[in-house]
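With one protein chain withheld, the remaining protein chains of the complex are depicted in position.
Every chain is named by a letter (A and B) in the order it is written, and numbering of its residues begins at 1.
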Amino acid sequence: MEGVPPFGSPNIPTTAPEGGEVALITSGWRLAAHEFFSNRLAVVGLGIIVFFIVFCFLGPIVYPTNQTLTQPLLSDMAPAAAHLLGTDDNGFDEFGRIMVGGQTALEIGFFAAFMATVIGTLYGALAGLVGGIVDAVLMRFVDILLSIPLLFIVLILATRYHATLISQSLIIGLFSWQAPSRLVRGEVLTLRVRDFVTAARIMGGTRRRLILRHLIPNALSVVIVNITFLIADSILLIAYLGFLGFGLAYPTASWGDMLGNAQDAVSSGYWWLVYPVGACLVLVVMACNLVGDALRDAFDVRLRKR
Amino acid sequence: MSAPPATSVLEVNGLSTHINLTRSVVHAVGDVSFEIKAGETLGLVGESGCGKSMTGLSLLNLLPHGGHIVEGSIKLSGLELVGLPERKLRTIRGNEIAMIFQDSQSSLNPTMTIGRQVMEPVRLHRGVSKHEALDRALEVLELVGLPHPRERFDDFPHQLSGGLRQRVMIAIALACEPKVLVADEPTTALDVTIQAQILALLDDLEERLGMSTLLITHDMGVVAGRTDRINVMYAGRIVETATTYRLFTGMRHPYTQALLGSIPSLDQDREKALYTIPGLPPDLAPPPSGCRFAARCAYATDECREHEPPLDGAEGHLFACWHPVDGPIERLPTIVPPESVKVPIAATANGRHLLELDGVVREFPVTAGIILRRKVDSVKAVSGVTLHVDAGETFGLVGESGCGKTTLGKLIVGAELPDGGTVELEGKRVFALKGRALRRARRDLQMMFQDPYASLDPRMRVQAILREPLEIQKIGSRQEQDERITTVLREVGLPQTALERYPHEFSGGQRQRVGLARALMLDPKVIVADEPVSALDVSIRSQILNLMRRLQLERGTASVVISHDLAVVKYLSDRIGVMYLGKLVELGNGDDIYRRAAHPYTDALIKTIPVPDPAVKRADIAISGELPSPRNPPSGCRFRTRCPRAQDLCAEEEPLLRSFGPGHVAACHFPLQAPGEAAAEAVADGDPE
Partner (left out) sequence: MTGYIIRRCVAAVIIAIGVAAVSYALLNFAGGSPVYAALGTHANPKAVAQWNRVHGFDKPLIVQIGNYVWNAVQLKFGYSYKQGQSVAALLDENAGRTAYLSGSALVLALIIALPLGIAQAVKRNSVSDYAATAITFTLYSMPAFFLGLILIQFFALDLHIFPPLVSSNVTSVWASFTHPAQLTLPIVTLAALTVAGFSRYMRSSALDALAQDYIRLARAKGLSERVVLARHLVRNACLPMITLVGLAIPGLLAGNIITETLYNYPGLGLLFYNALQGLDYPVLLAYTLIGGVLTVTGNLVADIAVAAADPRIRLG
C-alpha cells in the first residue's frame, strides 16, 4: 500500500482510490450460480432433471416403440430383451411408455407452473402495489381459494372436461397461483419501503420506473425459486389425477395414468408396471424440490453477503 | 479504580480459537494472553471481526457452531478450563464466570417471564428451593435498578424497554455473584443516555461486589474511564496492552494511535481532518503473514510484511510492532479548501433562506378496529419544528432514537409529506408541486442513507445506480452522463473499476461512498445525510467523515446531517439542532451547544457521551428514566419527566424557544444559561435575527 499517505489528509483524487480497491469480480447471478453449483445435491437434482428431459424427449428416437395400437397378444409380458421393462395391459412397451408418459408429465408440470407463476406474480404485484381495500379484497379471495384443497377443485373440474394435455395444464395452472401471488405480494410490500426504492423516489422516479427497475427485478428470485416447487407439485397432482382415473384420454398417458392400475398390477405381481415408473416420478419431483431448495439458499447467500 | 490487588482471578495464555466454515477455517483468535486480577476491570477493544467477542466466548467455551479452541490455557483461580469436561464447565458458567451480551432483545427468551429467567441460574447453582430462588431473583432485580421488581417479575421481555431488558440480563449474570463478569458490548445497542445509566450501574456493581470484569467493546470512550487495563485487539491478535492511562497517553502501536486519532471528539477542531486508517481489516481465513496491520500501517516496511512482531515490552506495557510510535499523534493538518471554492454561508439574494421548515408536523396513525380500521391514536414523530438552512451551510440534527430526527430528514427530501406546516426551498413549497415541476424540484433535495446495505439496489451495477438519477431527470446525453459518473466516482474516492461491480462486492464504507456519490449526481442544493457513519466500523468512520467534510468545503452544498452521535454532528455541522420527542429543544452553533448549552437535555446529552480520555472524570448519571412514548407525549415541556430541573410550570405550559445569544435558542423554562437580550420576546420562527 504505497501511495497511501500516512495521515488522514484528503487524498489527491488521481492517486490510489481513497476508498480502497474492490476485491471480488463476480456478478450477483454468478455468485448465486457458484453457490448453487457448490451444493452437490442441487447439481444432482439438476442432473436428474436434464437426464429425464433428454431421456423422455430424445429416448423414443433411439428406442422407438408402438404406443398407439393396442396389442392384446403382447399384454403384461415380463421384462425381456425385446421389451426392456416388459409390456402393460394393452401390450405397450413399458420402457417406451415411460418416455412418452414422462413427456406429458413434464410438459404439463412446466406449463402449469409457468401459468401459475405468471398469474400469481401479476396478481400479487397488483395487490401489493395498489394496497388498501383492493389489496384486502384480493388477498381474501386468495385465502378463500387456499382454503379449498386444490385436489378437490381439480377433480371436480376434471369431471366436466375431457382430459387433455392442455386442459389439465390449464386447470392446474389456473388454480395454483395463490402461493406465488402471496410470495410476490410479500416481497413487494417489503421492497417498497426499502431505502433504495425510497432513494429512487426522492430522485423523482415514476411509479412505473420503481416497479420495472427495482421491484420486479428484486422480487424475481422468489418467483424463480417458486417455479421449481410448482413444477414438483403439478407433477404430483397429475399423478393423483391419473391414479383416481381422471387422467389423460387413452392412448396418451402421463406417469400418473400409468400408475392408475398399479393396485391390480401389484396384486398380480406385475412389478415392472409399478416400480420403474413410480421411481421416475419420485426422482423428478425430488429433483425439482432439491433444485428449488438450493436456489433459495443460493439467492439467500447473495443477498445476505455483506 | 481500586488499589491494585495481588492475585489474578483469570489467566489466559496463548489462546487460539478457530472457526470451521464450509470451505475455510477462520483463525478468529490467535495466541491471546491476558490476566485479570481480583476486582480489576480489563478492557478488550477492537473493531468488529477482530476476535474480541470470540475471545470472550472462548472463556466459557460457548463458541458458535464450528468454533473450537485450538490451543492455549484459561485458568480460573488456578483451575484449567480448557479441556475441562462439559459437565464441570457447566458448574462454572453462570456461577463463577457470567456473561452479558449486546442485544437484550434477542438474548432473553421471549416466551419465559423475566423472573423465571433470573431464577434459573440461582436454582441451578445454589441448589435452593423455589422460594429462596424467587427471593434472590427479586433481590438482584432490585440491585440492578429494575423499578418495582415484584410487579414486573411476571413480565415478558417484550414488555420492557431496551434499558430495562439490559438490566434484567445483568441481573441474570449477577444472580450467583460470579468472580468474573464478561460483558460483550453491553451498551452498544442502547441510546447514549441509557448507555450512561447502564455503564454507571456496572461500575457500581463491580465496586460493591468486588467482581473482576472483562469489558469487550469497540468504543474507546466506554473503556476510557472505567477500566484498569486495556488490551487492543486487531485481526485476532492482541497488538497492545497497557494500563488505561498509559495506553491513552503513551501508546506505542500505530493501530492504537490511529484508532484513537480517528475518533472525532467533542472538542475536535472542525478545520482539521480526522486521522484515517486506509483499507479494511484482513480476512482471517487464513490470516496474512507478517504483521497483520502492515497493509494499513503508515509506518510499515518490508520487515513488517514478512515477520510478525512479538508482543513485547516492559513494565506491563506490551506491544507488537517493529516500528513503534510514541504517544498520540500530533493533530492533523487543516483541511484547507481553496479560498476560491469556499462558499460563504449566506441567505439567498431575496433575503430568504435556502431551506425553511415552518411548524412542520408529522404524525403516524395508529389504527385499530375489527373490520374497518379506524385511527385511534397517533405517533407524534415530529411536532411543529421550525428551522432553516442557508446555502453552503451544514445543519446538524442530534437526538436519541425515536426523537423524530429521521422522519424530519425524510420530510425535507419529500420521502414523507408533512401533516402540518411547510417545507420551502428557496421560498417555494416544492412538494406541493405536481408532475414535471415536482420531478424537476426533486433534483435539489437528495439523501444519503444510514444502512449502506439497504440503500443500494442489489440487482444494479454501480454504473446503473449512479446513472439512474440522471436518467430519471433526463440530464445529458449518455456520454455526458458517463463523464459525470466518472467525475463523481473519483470525487468520492472510488476506483473506476467500481463501475462494473454490484453493491454486494463492496465493503460497508465503500457502499456508503457509492450512496454519497448517488446523492451528489444531481448536484443538489441540499443533501440530507441520515446517520451516515453509524453503521460503519470505527476505522472506516473517519474516512467517510473526512470525505463528507472535504466535499462540503469544496462544493459548498448545503446539508443536513442527522445523527445520534453529537461528536459526529458537531464535527460536520455549522449549526446544530437538538431534538427531543418530536420537538426542537435547542438550536445554535457547535460551541453554543457544547460549551453554553441552555437546555438541560442538551447538557445531559453532552455529559453522557463516553469520552475517549481517561483523565476526564465523568459526571454521575445526568439523565434518568427513558424516552416516553411518542403516542402520548408529556404535557407542557416534553422533557420534564426526565429533567432534574423540572417544576410544576413545566407540566402546565410548553416552553417557547428563547434566545441565548446570536443564533442560539432553546425551549426551557429553567435554562442553564441566562437568556440573552432578546429573552423577553418569544422567538416564533426559531430565528432570533
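For the reader, a short list of remarks on this structure follows.
The rule is short, and it goes like this: contacts are C-beta pairs under 8 Å (C-beta built on N, C-alpha and C of every residue); 3 or more make two chains touch, one makes a residue touch a chain.
Predicted model only: the values in this text are computed from it and were never measured.
Interface note: of A:Leu155, A:Leu170, A:Leu189 or A:Leu220, the residue touching the hidden chain in the full complex is A:Leu155.
Check B:His158, B:His307, B:Lys375 or B:Arg595 against the missing chain and you find that the one touching it is B:His158. Considering B:Glu11, B:Glu120 or B:Asp203, the position touching the chain not shown turns out to be B:Glu120 (whole complex). Touch with the chain omitted from the figure is made, among B:Thr7, B:Ser77 or B:Asn109, by B:Asn109. By the touch criterion stated above, the residues of chain A touching the omitted chain are 140-141, 143-153, 155-157, 159-160, 232, 236, 239-240, 243-246, 256, 259, 262-263, 266-267, 271, 274, 278, 281-282, 285-286, 289-290. Along chain B, the points of touch with the absent chain fall at residues 60, 62, 65, 86-87, 90-95, 98-99, 101, 103, 106-112, 120-121, 124-125, 156, 158-159, 169, 172, 368, 370-371.
Going forward, only the chains that are shown with their structure count from here on.
In the complex of the two chains, the chain B residues touching chain A come out as 23, 261-262, 273-276, 278-280, 295-296, 298-300, 329, 332-333, 335, 410, 413-415, 438-440, 442-443, 445-447, 449-451, 453-460, 468-469, 472-473, 490-495, 497-498, 501-502, 504-510, 513, 518, 522, 542-543, 546-547, 550. Those residues of chain A that touch chain B in the shared complex are 1, 4-11, 13-14, 17-28, 31, 38, 194-196, 198-206, 209, 213-214, 217-218, 302-303, 305-306.
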